[in-house]
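Of the protein chains in this complex, all but one are displayed in their positions.
And now, chain A:
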Amino acid sequence: MTPDYDLAVIGGGPAGVAGALTAALAGLGVVLIDAAPRLGGQYFRRPAPGFRAGRPGALHHGLDRFTRQCEDLAGRADVLTGHRVWTVERDGGAVTVRCLAGDREERPRTVTARRLLIAAGAHDRPLPFPGWDLPGVLTPGAAQALLKGDLVVAGRRVVVAGTGPFLLPVAAGLAAAGAHVLGVHEAGGRTGLARHPFLAAGKLAEAFGYGARLARHRVPYRGRQAVVEAHGDGALTHVTIADLDRDWNPVATRTVACDTLACGYGFVAQLDLPVQLGCALRADPYGDLAVTVDAGMRTSVPGVYAAGETTGVGGAVLAEAEGRLAGRAVAADLGRRVPPDPVLSRRRDRLAAFARALGEAYPVRPGWRGWLRDDTPVCRCEEVPLAAVREALELGATDARSVKLLSRAGMGWCQGRMCGYAVSCLAGGSPAGDARAGAGGQGGGEARPGAGPAAFHRPIAQPVRLGDLAGTAAEPPRPGPPGTPAEVSHPPTEG
């Protein structure tokens, strides 16, 4: 069977669009798939055309550039917006991408391609604290989506908290849109980055630019502070803000009245699809995971490429560079003539190094665990409190997966995307520790190195109706791997 396309790109943010466009310009048949109704990803999420957003460009750096790429792409490739990918499979020389199109009237759609580029982006990483499940408590990404998507924030009293440089554009954007931003509370040191040798890389100026914009709106930016509790009866009314010591243990607290809290502690790359395919992962010193790629953005799985946050959280500019590199590599690997572009490669290396420095400048410190009480929900979907996680650990759970099996933390709708990091930490490890424990889930049977951590093992990446799933039954089942070699050599003590 001939695949439908030369290249399927999953993700319509800066990396995916740049990769798709580059490959299309090199003459490949390309399809780009994205879950959102419009291209843009998290970073370039744009108001729908009906909204009268005075100057959406004012909210973004580089939006014009991205819009040009989208327009160019539209004439050269098939763009499937509103398509949620629930699984990917690789079979010999082709990749099968299974999606669900539409919201209410879901339709299954299957796309096959010779190559796959995964640019699925990242999502916020929340940490639990008492009251974090109250209406009015959002992640910064959700707050920005609110801002960019439908622009109804004027008049709100907003507290921004968490860690990482992303808090600054969120706060600045909210303030510019008319929200009353009461403060930005950075749990890490406010000057963490300024001491870093990569200060000169140009990006800090952006941060300082935000600083100036925050000053214009009289938004205070505080270091070593965090929201350790949210209060309200049915909806957020105020928050407790704590001064933190070096390890994020609270040393003094006060309360602030507000109706919106945007709170997040960095980002987690969406690794479900690479893990399904068995792509090798790496962990950074703080335990965050990303797909390992070579200079051409090739993953360890033949025919599969990754770009953008999938290879490590690094922002839109790095994502675009990686997307272009991936598109060039795909074209070259499929026999197109692609001259080398050393400038692009060097830009990518430089930006990636800066992204690593950022990650190291804003680590999550262990003191947050002390913000929790016994009844604080750790997993919101299944309403699992800290006490139940502790009980699972006492019963013999040693990692996020076994905590899940014994307490249901991470078994609900979001499948651990929100609570997975916290549960891994509470289980005494890091997400990377789980990765080394060898996962794909169930320790004992795992054979392929790099099959990915339990935390990301989601064979069904999006909920799919059983009726649609039943529709795939008509296909003949693929035979198992021939001879099922060598995969039986395991240490023999698993129960």
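Definition applied: contacts are C-beta pairs under 8 Å (C-beta built on N, C-alpha and C of every residue); 3 or more make two chains touch, one makes a residue touch a chain; residues count from 1.
Note that in this section contacts and distances are computed from a predicted model.
A.B. asks: For the chain not present in this complex, what protein name does its UniProt entry give, out of "ABC transporter ATP-binding protein", "Oxidoreductase", "MacB-like periplasmic core domain-containing protein" or "PadR family transcriptional regulator"?
C.D. replies: This omitted chain is identified in its UniProt record as "Oxidoreductase".
A.B. asks: Which residue, A:Gly93, A:Pro135, A:Gly178 or A:Gly471, contacts the hidden chain when the whole complex is considered?
C.D. replies: A:Gly471
A.B. asks: Of A:Asp4, A:Asp72 or A:Glu89, which one is in contact with the hidden chain?
C.D. replies: A:Glu89
A.B. asks: Taking the entire complex into account, which one of A:Ala215, A:Ala295 or A:Leu395 touches the absent chain?
C.D. replies: The one listed residue touching the chain not shown is A:Leu395.
A.B. asks: Taking the entire complex into account, which one of A:His83, A:Arg98 or A:His185 touches the absent chain?
C.D. replies: With A:His83, A:Arg98 or A:His185 as choices, the missing chain is touched by A:Arg98.
A.B. asks: Tell me, which residues in chain A touch the chain that this view leaves out?
C.D. replies: So the residues of chain A touching the unseen chain are 87, 89, 96, 98, 276, 278, 382-385, 387-388, 391-392, 395-399, 401-402, 405-408, 411-413, 415, 437, 440-448, 451, 458-460, 463-467, 469-478, 480-481, 484-485, 487-488, 490-495.
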